[in-house]
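Here the complex is missing one protein chain, while the rest keep their positions.
As written, the chain order gives the labels A and B, with residue 1 at the start of each chain.
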Amino acid sequence: MTVFLLIVLVVVLLALRQNVVLILAVVAAAVHTFFVSRSAIEFLIQDIWFSVDRETLLAIPMFILAGAVMTRGSIARRIIDLVIALTRPVRGGLGLAGILSCGAFAAISGSSVVTMLAVGAIMYPALLSEGYDKKVALGSMTAGGTLGIIIPPSIPLLLYGMSTDTSVVDLFVAGVGPGLLLIVVMAAYVLWKSRHLSPRQLDLAEVRGALRRGGWAIMMPVILLGGIYSGRFTPTEAAAVSLLYALIVELFIHREMNVRDYGTVALATVIMSGIITPIFAFASSLNNVIAIEGYPQALTAFVKQYIHSGWGMMLTINIILLFVGCIMESFSAIVIFAPLFLPLVTGYGFDPVHFGIVMIVNLEIGYLTPPVGLNIIVGSVAFKEPFRLMVSAVIPYIALMMGALAVISAVPQISLWLVRVLH
Amino acid sequence: MNTSSSNSLEQSARTFLVWLRWLEASVAVVCISACGALLIADVVFRELLGHGLPWAQRVAVYCATTAAMLGFGLAIQSGEHLRPTLFDNVFPPGARPAVARLGSLLSAAICLWLAYYSWFFVYTSYLSGYRGVALDTAVWPMQTVLPYAFASAALRYFIYALLPVLTPVESSQGGVE
Partner (left out) sequence: QENWRIGTVVAPPSVLGIMVDEMAASITKTTNGAIKAERFQQPNEQEIAQNVIRGRYEMAFISATGLAPAIPAMGVLNLAYLWSSPEERDYVYDKYVVPLVTDLLAKNGLTLVRTGDGGWMNLFCKAACVSPEQMSGMKVRISPTASDRMMFSRLGANYVTMTLADFFPSLQQGVVDAGSLTFGFYVATPAAAAAPNYVFTRHGHQPMFLVVHTKYWEKLTADQRKAIEASILPTSEIRRRVGEEDVPTEARLKTMGGHAYHLTAEQRAKWAAVVVPGQPEVVQSFGPVAKDIYDAVLKGKEEFRTKAK
């Protein structure tokens, strides 16, 4: 009954042309007021404040802004020219480069959205300009971004380790194998989908020209990765450093952008934040309420009562997590479900590190599933593509990742071999 | 309402919206830029001047939050909020302008109501003397951006309900395919 009323409320709001964020706000408020003990709208506002008041989120607007500066200026185009020149001889080479770039960036960023934004800002326009199918290109960037949380470092793996007392080192190491598997799967799909694109002869003059024009632009990833790996700055600071570098190069060296242009892209960035941030905040509050009301605990007790085999448990939990991934943002999902589910599977002899990886791959898929899929929400805003297109673009990647998830769940060695080698 | 007074009302509202946008956009751009500058300053101090700035990231977070909340209102004015268009055609074409107007009024009401509760939240935060960790100051001044942003959003929607001609054209990413 109550769920039915909520659905009616949403339909009425949709018919009256309300925005996603306002619908979320009303639903969250209704839940706080009518379905939750000891809550009130006051706590909705408190939740939205705490959900945005976090240092871990700082890198997101910074990378959006840096990407916007590089695209408005000419760094992005110059890097793209070089990558196109280099990958020309390979059928689907640029698509492959896109996935590999996500994998490389994932090695420095612990966030799915940040990886998608940093790589996508440059690669998405490049893929389109080279005639790649729009859905394949959009999907590869949006799904490729999720590599950010499986390839170490990873904020969700860190949260899993902290909330279950599992070694974060082991978790990070265990993420490497599944991360590589996902790269291979995604790359293979992109190559297959772009098999109709004919390769061309490598043009050395073009490569040389692109290298010469791209000198300052090419230094961007060098500074970004070099700075982090040499211990000059943290991944969060790298976002600001890349912004500063992009501004210096565009304003004073390439001079294809002026201060007024910066104002324009900064405003565009602020507007993107203004769209994404409140959605994230209201969704977080709903997640909070779900957790505080003890629904996850009730679900866990239910599962425990009816499932009596190890693989049955693994399968059930995976299915639940896929649903959880649709409606919850991954940070909350981990903190809430990791401590609840871990004892259920360790009872059947599963390794906590392996289960952590299974959970993360599962929630990676959650970044791509509507309605609460951060990569498709942020991607829709950042790449200026309709939400529906985002959803249909990621469907094949979701299918592939579910296949990979099944393999990763069934074969613990993919996650654990490197951990054992290093021990 | 005769035509000339409605035109002059429309003209003032238009001017007001331009000013509101200019003001909020300026503050937001300064905030997002300051956010980057603070993160850089922290690196520079640590690498060159002996120690980092322990408050830099905290202030950067406040700047980013302020920018994002102002962006909420700015996104309304540029028609960029995500809006599912699923049921747009359930009403007969003749009724759609009225529905759109009603929608704006409803949005205004929701935002106003969020503004009220945000104000209440900030007020209790002020009364309790809630403080940040890195900054030895009360947090409520930073939190005032919540009620402000919702109130400013409500005002915009109210103007669109009153003068639908000023309603922004929605940009394509809002699900309008």
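Details
As a working rule, a contact is a pair of C-beta atoms (placed from the backbone, for glycine too) under 8 Å apart; a residue touches a chain by one contact, two chains touch by 3 or more.
Quantities reported herein were computed from a predicted structural model and do not represent experimental measurements.
Checked against the hidden chain, the listed residues A:Ile84, A:Cys102 or A:Leu158 yield one contact partner: A:Leu158. Of the candidate positions B:Ser33, B:Gln57 or B:Thr167, contact with the unshown chain belongs to B:Gln57. Of the options A:Ile292, A:Ile307, A:Cys326 or A:Val407, the residue whose C-beta touches the omitted chain is A:Ile292. Residues 42, 46, 50-52, 54-58, 124, 128-134, 136, 139 are the ones on subunit B that touch the missing chain. Of the residues in subunit A, those that touch the hidden partner chain are 37-39, 42-43, 46, 50, 55-56, 108, 110, 153, 155, 158-159, 161-169, 172, 228-237, 291-292, 294, 297, 331, 335-336, 339.
Keep this in mind: only the chains that are shown with their structure count from here on.
With centres set at the average Cα position, the gap from subunit A to subunit B is 25 Å. Residue ranges on subunit A touching subunit B, taken from their complex, read 11, 13-22, 25-26, 41-42, 44-46, 48-49, 52-55, 57-58, 61-62, 65, 232-233, 236-237, 239-241, 243-244, 263, 266-267, 269-279, 377, 380-381, 384-389. Residues 25, 28-29, 31-33, 35-37, 39-40, 42-43, 47, 57-58, 60-61, 64-65, 67-75, 78, 80-84, 86-88, 90-91, 99-100, 102-103, 106-107, 110-111, 114, 117-118, 120-121, 124, 143, 146, 171-177 of subunit B are the ones touching subunit A in the complex.
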